[in-house]
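One protein chain omitted, others in place.
Chains: A, B and C, in written order; residue numbering restarts at 1 for each.
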Amino acid sequence: MDKNAIRNFIAKRVAQELKDGDVVNLGIGLPTFVANFIPEGIDITLQSENGFVGMGPAPAEGEEDCDMVNAGGQHVTILPGGAFFDSAESFLIIRGGHVDVTVLGALEVDEKGNLANWMVPGKMVPGMGGAMDLVTGAKKVIIAMNHTAKGNHKILKKCRLPLTAMECVDLIVTEMGVMEVTDKGLLLKEINPEFTVEDIQNATEAELIIPDDLKKMAV
Amino acid sequence: MDKNAIRNFIAKRVAQELKDGDVVNLGIGLPTFVANFIPEGIDITLQSENGFVGMGPAPAEGEEDCDMVNAGGQHVTILPGGAFFDSAESFLIIRGGHVDVTVLGALEVDEKGNLANWMVPGKMVPGMGGAMDLVTGAKKVIIAMNHTAKGNHKILKKCRLPLTAMECVDLIVTEMGVMEVTDKGLLLKEINPEFTVEDIQNATEAELIIPDDLKKMAV
Amino acid sequence: MKKLISIDEAVNMIHDGMTIMVGGFLGCKNPFRMIDALIEKGVKDITLIANDTAFPEIGLGKLIVNKQIKRLITSHIGTNKETGNQMNAGELEVELVPQGTLAERIRAGGAGLGGILTPTGLGTVVEEGKEIIEVDGKKYLLEKPLKADIALIVGKKVDKKGNIQYNKATRNFNPLMATAAETVIVEADEIVEVGEIDQDNVMTPGIFVDYIVGGAK
Partner (left out) sequence: MKKLISIDEAVNMIHDGMTIMVGGFLGCKNPFRMIDALIEKGVKDITLIANDTAFPEIGLGKLIVNKQIKRLITSHIGTNKETGNQMNAGELEVELVPQGTLAERIRAGGAGLGGILTPTGLGTVVEEGKEIIEVDGKKYLLEKPLKADIALIVGKKVDKKGNIQYNKATRNFNPLMATAAETVIVEADEIVEVGEIDQDNVMTPGIFVDYIVGGAK
C-alpha cells in the first residue's frame, strides 16, 4: 500500500468504531480522514475544539469564510443543527466526558495506554493545544497511526517521550492491526491479512497478547 | 417618621452612594426601593442574580410575563441594552467582582463588618440564596436597614447569629446615620439631624468613632 | 437517534432513589408537565438538586408537599413552608448551598472538574466539614462537583436534535444541569425542525440533550 492507501485503510477501520449518535473529535492529520468513511445510516456529530459541534466538510472554493475554521485553522462549514460556543464550554464538553470518541495520532504509545504525541524535547515543542484535555476527557481514545516510523517502534513497553496523558488510550489502529489496551497489556484483536502475527510483533516493542479468536481486519 | 418614610429616607441616602456606570444588585425588601431614588443623570445597571442585567421597573398591569421575574420572584422588565445569562455566569459576575455595589438588609452587623442576614437558628432557615456570594464578591457592600429591631441592637460588637460572610460590609445606612467600617471600628460619617450622637450611640452596641467633621445626612 | 418522546416515556426513566436536577428559579419556570407526571407516578426517595423549592402549589414545590423528596440540595427554601416543616421534622434532609456555589458545583460536574475553590462561605457554617485550600495567601473552600442521574430542564424553543433556546429569565440553572446528568430531558414550549435555530444562538447544544417532551402549551 502507498502512503495514501495506508492512510485511508486506517481511517476506514477507525470509522467502523463509530456508533450512531456519537460525538467525535478528530485530530489533525490522518484522523481528519475518518470523516470520509463514516458508515451509511449512522449520525455522527463532529466537535471542533475551537468552538462548535456539527462540523461539515470544507466549503466550495470561493465560499471560504474567515470566521469559520476548524482547530487546525482550515476552512470548514457547520451543518444545520450544529452550535457554536466559547472555549470554556468547548472544553467542558471535552473534559466532562461529552465527547464519545477522539481519534488522534501518536509519536509513541505503550502497553499501559500511556500516550506521547505532543513534543520531542529539543526538537519539536509545538504545545499540547487541546490534546491533553481530549485524551483525558473523551470516553474512548483511539490512536490512528502508522505502525512504525521509519522502521522505529512506536508501540512500546514504556513511552520515552514526555507524556500527553497517562493510561488514556483505549484502542490503537494501524495498517497492521487493531490493538486494545487491557489490564494485561496490548491485546491484538484484528490483524491485516497482508501481515503475519510475527510481522506485527516484530514491528512492536510491547509484547502483544494473541487471542484464540484473532480476527482479520475487514476494511 | 413612619415606616414608609424611614424606608424611603434610607433608600434615598443609599442611592447617593451610586456612581455613573455602576452595576448594582439590590436585595429584596428595603434595598429594592433604592431604584426609585437613583440621582438624575447617572446611568446605573441593575443586576438580578437569577440571570440578567438591565432590570427595569415592574411591567404595566396585564403585561406581566411569567418568564420574566426578578430574584424575589416579582414580575419585572428588562431595558434595552440589558442581557440574559445563566446562573453560572450570573455568579461569575457577582463573585468575580463585576458588581460595583450590593445593597442588602441585615439581622446583625458588627464593628468588624461581619454580617448575619440569612438565618435565625430554630426559627427561620430560608437558605442563603445568593446573599453569601453577593457580599463576598461585590466591590462595595452597603447594609440598608432600620437601626434597631423592636428596640434591640442590630449593630453589635460581635455578631451572634450565624454569619453570611466575614468582614464584608463597607457601609451601613440607617435612619439614624451613615457608618463606615474601618480598621479601627465603625466610623460615624453622617448623622440624621433628628438625632444626637448620644441617641445613635445608645442605639448601637458597637462603639462608634465620632470624627471631628461629622456631617449631617442630607437626603 | 429519536429524541422526541412522550411524557410517559420520560417519566418511566425516573425511579425511586434517583438523583434528579430540576431547572427553574422560584417556579420560573420548572418543567411543569414532567413534575405533574412524577407526582402521578409517585416516585419517591428522590435526591433533588434545584435552586429552590418554589411554592407549595407551584412546580417543584408540589413534589415536596407530596413527600417524594428524601434529600434536597438547594440554595433557598424560604418560599415553601412545607420544605422547612419537613426539614424540622427530620423527614427531609436539606443541604443549603450558596447559589453561586451551587451553580458552579453543577458546572464542575458537567465539566469534569474535581472541584472549585471559592471564597464564598468562608467563616460561615457553609465551611463545616470542607477542606480549606490556600492559594497565593488567600483562603478558599474546596467545593465538590454535583452530578445527577437525570436532569429535567425547560426550553423555549428546541429543535429535534435537542438544541435549546431559553426565554428571558428562564435560563437560570437549565444550561448547567444539561451538562451534569447521565440523562437529560428537556420540556419544550415549542419544538422546531433542525436548522430553525441559528447555530450562533443555540444556548444548549443538542449533544447534551437525550430526550425532548412537549410543554404545557
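Definition applied: contacts are C-beta pairs under 8 Å (C-beta built on N, C-alpha and C of every residue); 3 or more make two chains touch, one makes a residue touch a chain.
All figures in this text were calculated on a predicted structure; none of them were measured in a lab.
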Chain not shown: contacting residue from B:Gly105, B:Gly137 or B:Pro162: B:Gly137
If I consider the whole complex, including the chain that's not displayed, which of C:Leu4, C:Ile39 or C:Ile116 touches that chain? C:Ile116
Residue of B:Pro39, B:Pro59 or B:Gly97 in touch with the missing chain, whole complex considered: B:Gly97
Of A:Ile38, A:Val69 or A:Leu187, which sits in contact with the chain we cannot see? A:Val69
Residues of subunit A (touch criterion as defined above) contacting the omitted chain: 48-52, 65-73, 78, 84-88, 90-91, 94-95, 125-133, 136-137, 162-166
Interface with the unshown chain - residue positions in subunit B: 20-21, 23, 43, 45, 47, 52-54, 78, 80-85, 91-93, 95-98, 136-137
Using the document's contact rule, name the residues of subunit C that touch the chain not shown here. 104, 108, 111-119, 133, 135-136, 138, 140, 142, 144, 165-168, 199-201
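Going forward, only the chains that are shown with their structure count from here on.
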Could you find the chain whose CA centre sits the greatest distance from that of subunit B? A
Can you give the whole-Å distance between the Cα centres of subunit B and subunit C? 29
Measuring from the mean C-alpha position of subunit A to the mean C-alpha position of subunit B, what distance in angstrom results? 55
Between subunit A and subunit C, what is the gap in Å from one C-alpha centre to the other? 35
Where in subunit A do residues touch two or more of the other chains? none
At least two partner chains per residue is the criterion; list those residues in subunit C. 107
